[in-house]
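Shown here: the complex without one of its protein chains, the others still in place.
For reference, chains read A and B in written order, and residue numbers begin at 1 within each chain.
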Amino acid sequence: MRWAGAAALAALLVLPALASSYVVTVFIFIFFYAYLGQAWNIVGGYAGQLSAGHAAFVGLGAYTAVVLSLRAGLSPWLGMLVGAALSAVLGAVIGFLGFRFGLRGFYFVLLTVAFAEVCRIVALNVDAVGGALGLYITFTGNPWQFQFQDNRVYYYIALAFLLLATGVVALLERHRAGIYLSAIREDEMASEALGVDAFRYKMLAMVVSSFLTGLGGTFYAYYLFSLQPNAVFGIPLSVEIIIRPIVGGAGTLAGPILGAFIVSPLQELSRLYFSGGGWHGAHLIAYGVLLIVVVLFLPQGAYPYVRRILGRARA
Amino acid sequence: MTPLLTAERLSKSFGGVQAVKDLSFDVGEGEMLALIGPNGAGKTTVFALLSGFLRPDAGDVRLRGHSLVGEKPHAIVARGLARTFQIVRPFPRLTVLRNVMVGALARHPHPPTAEARARAVLDEVGLGGASHRPAGALTLAERKRLELARALATEPALLLLDEVMAGLNDAETERIVELVRGINARGVAILLIEHVMRAVMALAQRIVVISGGERIADGRPDTIARDPRVIEAYLGDEHVDAAPA
Partner (left out) sequence: MAVGLSLIFGVMRVVNFAHGDMMVWGMYLAWLLATRLGIDPYLGFVVCALVLFVAGVVVQRALVDRIVDAPHEMQILLMLGVALVLENSALLVFGPEPQRVRSALSGTTVWLGPLFVDVARLVTFAVAVALTAALSLFLFRTDLGRSIRAAADNTYGALVIGTDVRRVYAVAFGVGAACVGAAGALVAPLVPFDPATGLARSVTSFNVVIIGGMGSLLGAFLGGVIVSVAESLGAVLLAPSLKELVSFSLLIVILLFRPAGLLGRRG
């Protein structure tokens, strides 16, 4: 499996030199959403705490970096770190409230959704951060401003992000924390009886996940050059974040990546197909169907099956 | 000599029901003590109180002199008290090896070391060959041994076994009895809740009998078997006929 991964990586590194700008853009989105999915994977897949409000961290990270850049002239590269730190704080707050008060399953999902929606409504109504119109970034092409003329630079940045998140998850898998998290996911009470401080590890997962997601927020803002509360805090983005790891295999290293390669093309296709239909929400129908199909037929995601098929091919 | 574990005047009620009432007993270092009593007597509640899953309304629990009341279950494991569950709770999608590693990591935070320790424990309980199978695929007898292995991997001074023989046939019960005896011989104190009287009589050095949440007898197996209060508490319960051979 290792050399297959290395070969794939090599191919990806060379791709921008060979492919068209459109393909490069598609890959940027694949990498970016895979990144967000991998970050979510830490708390949603490995720790088993379903969060449907991760867009809150994207939004918070994005707004922080943009506002600091517009109002205080701070380079978004630094603003990115500040945004991520704030997202981590928010994650800690949500985690603390959720885990201290023993919210499991459905209740925790609701809590995360509620927080994301509160963020959205606040951003919509506070004019100091742009209100309903949001914020716009003027194009300068200045690398210090996290802006690049060439699409391909974004490609490599997105890829770097993905490798970062995947690296963090790989490290987690090998470390005591990762094993503890999967135990917590399987049976929290039993893990407590074996010496696992479930609260501490769930908080750790939440903070790391929200930090990474917050980092991604800055990329999102500076790639799209605009920030809209409904787009960046809304449920549709949270759905985009969770669907790739779920389809690919939550709780596995390759899951979010595999999922991104399955879902993004699907999204692109349905967008092209339905673009005449008045609203791009049509791809969400496909997502809904996909979720239903996965839950009913592939509850562990696509990855276990892919692995089995590849294993059989080798034998 | 200070006992390893002292339970002192423990009380716990739920709603209007008094599950445990003014219960006191000790477990000595390396001792094998059995906790028996009719169904509903409050035995599993005692385990929950000792291991930190429930907080007593009154009374104290001390391990080597240090009070455990108010500590969370994982902290109690770190102090050296581990428990199993009456209805086994394996981590179904994790391998057998990983299951035990979770326990081993409590004492050996470095995963490779924990893995080695886990393998050793698995060999001890006889599951060495199954280490790569998902825990969900094991038979009941195997799961019971896994449950035991996991708790054992935390290297406790005192192991609480909750009806570890329940649902097993004679051969399997024999195996576990041998296993438990071996663990005790190594110096691990064991407190067992058990209904299978044969096993209790074979293993226990001392027996505490509970009925209605209160202690009604405490002594050696042969004394207990003849105690009229014990017999009365079990009246109607078929297991009282399984007297020592």
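The rule we apply is simple: a residue touches a chain if its C-beta (ideal position, glycine included) is under 8 Å from a C-beta of that chain, and two chains touch if they have at least 3 such contacts.
What you are looking at is a predicted structure, and each value in this text was computed from that prediction instead of being measured.
*Asks:* Can you list the shown chains that the hidden chain touches?
*Replies:* Displayed chains contacted by the hidden chain, ordered by label: A.
*Asks:* Could you tell which one of A:Val153, A:Val295 or A:Leu310 touches the chain left off the display?
*Replies:* Touches the omitted chain: A:Val295.
*Asks:* Just one of A:Gly5, A:Gly105, A:Pro143 or A:Gly311 touches the chain that is missing; which is it?
*Replies:* Only one listed residue reaches the unshown chain, and that is A:Gly105.
*Asks:* For the full complex, which residue in A:Leu50, A:Ile179 or A:Ile262 touches the chain that was left out?
*Replies:* Checking each option in A:Leu50, A:Ile179 or A:Ile262, the one touching the absent chain turns out to be A:Leu50.
*Asks:* Looking at A:Leu70, A:Ala85 or A:Val239, which residue reaches the missing chain?
*Replies:* Checking the options A:Leu70, A:Ala85 or A:Val239, the one contacting the hidden chain is A:Val239.
*Asks:* From the list A:Val23, A:Leu78 or A:Ile121, pick the residue that touches the absent chain.
*Replies:* In the full complex, the listed residue that touches the missing chain is A:Ile121.
*Asks:* Spell out, residue by residue, where the missing chain touches chain A.
*Replies:* 48, 50, 52, 97, 101, 103-107, 109-111, 113-115, 117-118, 121-122, 124-125, 235, 239, 246, 274, 277-279, 281-282, 284-285, 287-292, 294-296, 299
Just so it is clear, only the chains that are shown with their structure count from here on.
*Asks:* Using mean C-alpha positions as chain centres, tell me how far chain A is from chain B in Å, no decimals.
*Replies:* 44
*Asks:* For a test of understanding, state which residues of chain B touch chain A in their complex under the given definition.
*Replies:* Touch list, chain B to chain A: 51, 53, 72-75, 77-78, 82-83, 85, 89-94, 98, 101-103, 105-106, 109-111, 114, 150-151, 153-154.
*Asks:* Contact residues on chain A for chain B in the complex?
*Replies:* Answer in residue numbers: 174-176, 179-180, 182-183, 186-187, 189-198.
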